[in-house]
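Here the complex is missing a single protein chain, while all its other protein chains stay put.
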Amino acid sequence: MNFASDNWAGAHPAISQRLLAASAGFSAPYGASKLDLKIEQRFNELFEHEVAVYFVSTGTAANSLALAAVNRPGGVSFCHREAHMLEDECGAPEFFTHGARLAPVDGDNGKIDPDSLNAEIQRFPPGFIHAGQPMAISITQSTEIGTLYQPDEIAAIADIAKFYGLPLHMDGARFANALVALNLTPAEMTWKRGVDIVSFGATKNGCWCAEALVFMNPKMAKDLPFIRKRAAQLLSKSRFIACQFDAYLQDGLWLTLARHANTMAKHLQNGIVNSKNARLAWHAQANEVFCVLDKAHADQLQEKGAVFYQWNPPRAKPGLLNQNEVLIRLVTSFATEADQVDRFLELLG
Amino acid sequence: MNFASDNWAGAHPAISQRLLAASAGFSAPYGASKLDLKIEQRFNELFEHEVAVYFVSTGTAANSLALAAVNRPGGVSFCHREAHMLEDECGAPEFFTHGARLAPVDGDNGKIDPDSLNAEIQRFPPGFIHAGQPMAISITQSTEIGTLYQPDEIAAIADIAKFYGLPLHMDGARFANALVALNLTPAEMTWKRGVDIVSFGATKNGCWCAEALVFMNPKMAKDLPFIRKRAAQLLSKSRFIACQFDAYLQDGLWLTLARHANTMAKHLQNGIVNSKNARLAWHAQANEVFCVLDKAHADQLQEKGAVFYQWNPPRAKPGLLNQNEVLIRLVTSFATEADQVDRFLELLG
Amino acid sequence: MNFASDNWAGAHPAISQRLLAASAGFSAPYGASKLDLKIEQRFNELFEHEVAVYFVSTGTAANSLALAAVNRPGGVSFCHREAHMLEDECGAPEFFTHGARLAPVDGDNGKIDPDSLNAEIQRFPPGFIHAGQPMAISITQSTEIGTLYQPDEIAAIADIAKFYGLPLHMDGARFANALVALNLTPAEMTWKRGVDIVSFGATKNGCWCAEALVFMNPKMAKDLPFIRKRAAQLLSKSRFIACQFDAYLQDGLWLTLARHANTMAKHLQNGIVNSKNARLAWHAQANEVFCVLDKAHADQLQEKGAVFYQWNPPRAKPGLLNQNEVLIRLVTSFATEADQVDRFLELLG
Partner (left out) sequence: MNFASDNWAGAHPAISQRLLAASAGFSAPYGASKLDLKIEQRFNELFEHEVAVYFVSTGTAANSLALAAVNRPGGVSFCHREAHMLEDECGAPEFFTHGARLAPVDGDNGKIDPDSLNAEIQRFPPGFIHAGQPMAISITQSTEIGTLYQPDEIAAIADIAKFYGLPLHMDGARFANALVALNLTPAEMTWKRGVDIVSFGATKNGCWCAEALVFMNPKMAKDLPFIRKRAAQLLSKSRFIACQFDAYLQDGLWLTLARHANTMAKHLQNGIVNSKNARLAWHAQANEVFCVLDKAHADQLQEKGAVFYQWNPPRAKPGLLNQNEVLIRLVTSFATEADQVDRFLELLG
């Protein structure tokens, strides 16, 4: 009954087998192997667009280097007040951008509110050196609290980005989960709605370590080769990441895995709706479910083998918890088994 | 006939099999899994010392974070004029140390000359703020040009480090090759000679991606957890690195692989000594061989399938090349086959 | 009728005369002159404490280097959501701390609310590397909106700082204005209430360019000489700053100048209270007055020669302005003349 996080899961056998198959022979290092180049081409096809793609070893690296690519001195980037890059990356985005700031933007359901975004950007009049200069907007899809930006919501943020001439980044640590939940193509969820840069995460969805930073406009990434190398993120045996993507994208494996995770989450969510001991904190749409229950009951579940984290309530929901209640996060993954969900729900009661 | 670099090799089957075996199940992420902890313990045993060990994804990360751990503002670290961290890491060490400088030190045979080191450090009188403050010394073992610091040479550098109160770092991208060539234990090649920090590389010697940053004095690494996370080097599925080390260190596999690489290099070197078309640039001691030959002949070898790089002659050897001659580097690895060496030597003539 | 900012004023004649008198002769540069050392001693007396004092050229430098002195990787510092260092220093604090974050804390009247502060700090459990690590708290006295922390309010923040082991910094760009308004000694407004570091500003109160960074515990500043030099803030002819402080602190000149500015602000505020065309936005306590009036009337005042800035309403006061109204800031200084205030109030009506 492990619902701690999708990064507690291991690797899907197809990924591991592909790694084993690739282990012999000599190949050019540092992203120059045939396999690296083949996978880069695969990303072009995947996004139906000529993209520039850079493999890195962590999602934090992808997000940080995305911002590093588009920031200049005095830069300020806008993200949700509880965005992963603001709350959970230990200052990496600020570090890799040489101290550029992440400006928090409020919004319900884990999503940036366009009006709040607009108001925050307006605090930075063009050329007003004291405040700094807006450089980018970042959204997370699916969000940190398991919700989704609908296509028109992405477009609304992108309109603001375009108005101010700012690139729009999507933190896609759970890109696949969002994609299958919305039943969109990668193109439809990104550049067709105005997204310029994607942190395309595969680690949480069945790979060992495979993250790709994707630029819809390769010119935007012109310094990225140096930025990545200077960031110690240019892996010598880069083909090891490439071959994970090879298996991941083969025959829609990635979508299959994400669908499974989402299905498990839905199952879990339905159970919670019917539980007499817990209530949904909000409606989940991808592979993370948040629910409220008594602390004592939560403790009991953990004693009985359920693994999950307590979570800070969003600042926008100050009245979420009654006395003695806690908020817990339940994450499903490609590796979650239906009977484990059942068992959990049974214990939950 | 691939002698381009040891990172052109793939992964040893034992490493890949271990990865496959580890792919199922749930484990704590971010270095907290049982396997991570077990491997940390293995490092204690390996070094016969209680060490602090941090896995990272590249050698550049290991070197850079080593320096980041011990630098303060105005910091200056001393390394050989042609050290990898100075010439081949695109400024990563300076970036991760917030702009600390690498001061080049001269020395023959790719090794820091103790007198030159002493003279350079003396340019930084204590408290003289204009110059900056010495923070660390770094040596590479085996060196960038395939030579080795003998144990007493390490100790001589360490004496200077101790005198000035500076930590001594060893860039061990090819640690195993040096170790078996010198027939020493890890303890004998490091802390018993005064080395404080080791970048313990395994990628070049048969892993996919496994680098460990090892501190002999854990207190020296007290901020490393934050430094590593901020550097985007804390892998979520960290056990994937841990299990590579598990196989690597099992039954002395790592030493066997390094011995093979060194043997192949020796074979290559013997052939060059007897060649009428090439001469050794200097005597190699690990798994890199450097030789001088006519450019036309080098080109011909490449046309016939030999893969290698031309190399910049060391600044200390201005007269190394006659007209029309080039310096080439030949690197062997665990994957180098004897008949490939034979074929190369035959073609070399 | 210039109420744009106290940095629109020039220099008090006593400061300029002191500079002229100091222009001849040879003195040790870089802070080592007798005058520099004498003024350092004066600061000891001023604060009734052995302090470490560093002159710098701007208030932004003082604030940024204060944070740089106490930050480590992954660092997060807490300040009011509309603190100068967060909103008006173009990312300098983040830059000088290598990307450490400023975490915004809410609070009415421009002051950090202790409960909000506590709640924000608790989001950073000790050793939780993903979030980062709390490093400092900063308050501004007088605040950015002309209000004051009462002594017990400073102490309340300091209690939290102490509880979490965080140094407490005071941005004293308008230190003197606060001091005379509260009728406290420097000791009473700082270390006796738990303040550890002060950006002691003199530029806005009659100097040309004189800012001092004052550490109550000199050990906290052990790297500051290198931090300051590396920040390009070690002035060669440092005695030029020292002699400004010499005149500034002589016979209480600084307090006299601040009292004058505050008196002018009070006068202005009284006039606004009685105005039929404007209303106070909130009660001012130092030398900045904020009032609300019709945009058309504000424009008219400017046409007639009044100089001031429109201001963003605090986020905590969303309903402050009715339609067509604007918020304006009126700043007085040592150079503000009473008849200019009168004339302004007359025009205001």
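By letter and in written order, the chains are A, B and C; residue numbering begins at 1 in each of them.
Just so we're on the same page, a residue touches a chain if its C-beta (ideal position, glycine included) is under 8 Å from a C-beta of that chain, and two chains touch if they have at least 3 such contacts.
All figures in this text were calculated on a predicted structure; none of them were measured in a lab.
**Student:** Tell me which of C:Tyr149, C:Phe200, C:Phe226 or C:Phe344 is the one touching the absent chain.
**Tutor:** From the options C:Tyr149, C:Phe200, C:Phe226 or C:Phe344, the contact with the absent chain belongs to C:Phe226.
**Student:** Can you say which of C:Gln133, C:Thr203 or C:Asn287 touches the chain missing from this structure?
**Tutor:** C:Thr203
**Student:** For chain B, which residues touch the unseen chain?
**Tutor:** So the residues of chain B touching the missing chain come out as 73-76, 87-91, 94-102, 104, 123, 129-132, 312.
**Student:** Pick out the residues on chain C that sit against the missing chain.
**Tutor:** These residues of chain C touch the chain that is not shown: 2, 4-5, 7-13, 15-17, 19-20, 22-29, 56-61, 64, 89-92, 95-96, 203-204, 208-209, 226, 229-237, 240, 307, 335.
**Student:** Which positions on chain A touch the chain that was left off?
**Tutor:** Answer for chain A: residues 30, 68, 72-74, 98-99, 127, 129-130, 132-133, 223, 225-227, 229-230, 234 touch the chain left out.
The definition used in the following text is that only the chains that are shown with their structure count from here on.
**Student:** Which chains make contact with chain A and with chain B at once?
**Tutor:** C
**Student:** Are the two sides of the chain A and chain C contact the same residues or different ones, given that same means over half of the numbers occur on both copies?
**Tutor:** At the contact between chain A and chain C, which are copies of one sequence, the residues are largely the same (over half shared).
**Student:** Just how far, in Å, is the C-alpha centre of chain B from the one of chain A?
**Tutor:** Between these chains, centre-to-centre, one finds 34 Å.
**Student:** For chain A and chain C, let me know how many angstrom lie between their CA-based centres, rounded off.
**Tutor:** Each chain's C-alpha centroid was found; their separation is 40 Å.
**Student:** Using the touch definition from the top, which residues of chain C touch two or more other chains?
**Tutor:** As it turns out, chain C has residues touching two or more other chains at 73-74, 98-99, 129-130, 132.
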